[in-house]
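Then we have subunit A:
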Amino acid sequence: MKLTRTFLGATATLALTAGVAWADPALIYDLGGKFDRSFNEAAFGGAQRWADETGGEYRDIEMQSEAQREQAIRRFAEAGYNPVVMTGFSMATPLETVAADYPDTNFVIIDGVVDLPNVRSVVFTEHEGSYLVGMMAAMASETGTVSFVGGMDIPLIRRFACGYAQGVVAANPEANVIVNYTGTTPAAWNDPVRGGEITSSQISQGSDVVFAAAGGTGVGVLQTAADAGILSIGVDSNQNHLHPGQVLTSMVKRVDNAVYEAFTAGEDLETGLVVMDLAAGGVGYALDDNNAELVTADMQEALDAASAAIASGETVVHDYMSDNTCPVSVE
Partner candidate 1 sequence: MVADVTGTGMAGAADAAPAIELRGISKAFGPVQANKDINIRVRKGTIHGIIGENGAGKSTLMSILYGFYKADSGEILIDGKPTQISDSQDAIRAGIGMVFQHFKLVENFTVLENVILGAEGNALLKPSKARARKLLTQLAADYELSVDPDAVVEDLGVGNQQRVEILKALYREANILILDEPTGVLTPAEADHLFRILQGLKEQGKTIILITHKLREIMEVTDEVSVMRRGEMVATVKTAETSPTELAELMVGRKVLLDVQKAPAQPGEVVLSARNLKVVDRHGVEKLRGIDLDIRRGEILGIAGVAGNGQSELLEVLAGMIPGTGEVTLLGKPLDLSLKRDNARTRREDSVGHVHEDRHRCGLILDFMAWENIAFGHHNAPEYQKNALLMDNHAILEDAKGKIERFDVRPPNPMLTAESFSGGNQQKIVLAREIERNPDLLLVGQPTRGVDIGAIEFIHKRLIELRDQGKAILLVSVELDEIFGLSDRIAVMFDGRIMGEREPEKTDRQELGLLMAGVTGDAA
Partner candidate 2 sequence: MDLATIVQILESTLRLATPLLFACLAGLFSERAGIVDIGLEGKLLIAAFFSAAIAFVTGSAWLGLLAGIAASVVFSLIHGIASITFRGNQLISGVAINFLASGMSVVIAQSWFRQGGRTPSLMGEGRFPPLELPFADAVADVPVIGPLYSEILSGNSILVFVGLLAVPATWWVLYRSRFGLRMRAVGENPAAVDTAGISVVRLRYYAILIAGVLCGIGGAYLSTSLAAGFVREMSAGRGYIALAALIFAKWRPWQALFAVLLFGALEAIANRWPNLDLGFITLPNQVMTALPYILTVIILAGFVGKAIPPRAGGEPYVKER
């Protein structure tokens, strides 16, 4: 009995791994999905870039439910993928459990921190990038009122909001910032209708530049802004192309680089905490043909100066997550 069981188990494992080249990397997208045009899509972009350049193969899967996370990570680890990269802070807790069970597999979590020897945790200084686009928003605004649509109301998104608000006030101390969040659950990442309605409400309150840090929900924000003829600011990926000439800029977060680097390092991945900040090119703002006409020379100049000051440490943008407070209200 015992023998047959073991045998069955063994063949099954073989079957699982057969056809998969040993140690292909794998990527798990958080809720919101691969094509959220934002955070997850940036990760996909990095993976694709790696695949195109190296001709390698990788597996990916999209989360559809909170409860599946642990199973997904485990499934990839069990099947021998290495490294297993995942996006989103929600992966942290399940990863803690699974990573301990698979000490020979390397894991990478983006936006979350897991303190285990076989995990690389990648975080970004979103407040710095947000500060820059905040400055740009304040300079582009004619009404003196700009707004922010956050996804889930969590410290990470407040970090965006807080950086943005600081940037706005830095450029125009008289400016008014309206802040809204889409929800308190991961559904908030994928609710473009609600995003659009919130944007409408902000427009009625006078906002003429809106920054969306809300994953897939942001698509609705940018859409409504474009329909109403106001400017919007994209997030994570470069979203300038979504509505050419109507997206002021995008606060890019180089999730793609994080994934690309992890994939490239492969099994020899160095673990530990990696902070991708403005100085390291981890965050920034997007300039391309689509928004070239919107960004004036004045703006360009001010932003260049601010970037340099932040990179040098001369300007310190307050990080909401350091003490859960913000010098400018982001409620």
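How these were chosen: all candidates are chains of the complex that A comes from, given by their letters.
Following the convention adopted for this analysis, a residue touches a chain if its C-beta (ideal position, glycine included) is under 8 Å from a C-beta of that chain, and two chains touch if they have at least 3 such contacts; residues count from 1.
Given the structure is predicted, the values throughout are model-derived calculations rather than measurements.
Interface remark: subunit A makes contact in this complex with candidate 2 (options 1 or 2, touch as defined above).
Note for the complex: subunit A touches candidate 2 at residues 29, 33-37, 62, 153, 180-181, 183-184, 190-194, 196-198, 200-201, 204-205, 216, 219-220, 223, 227, 242.
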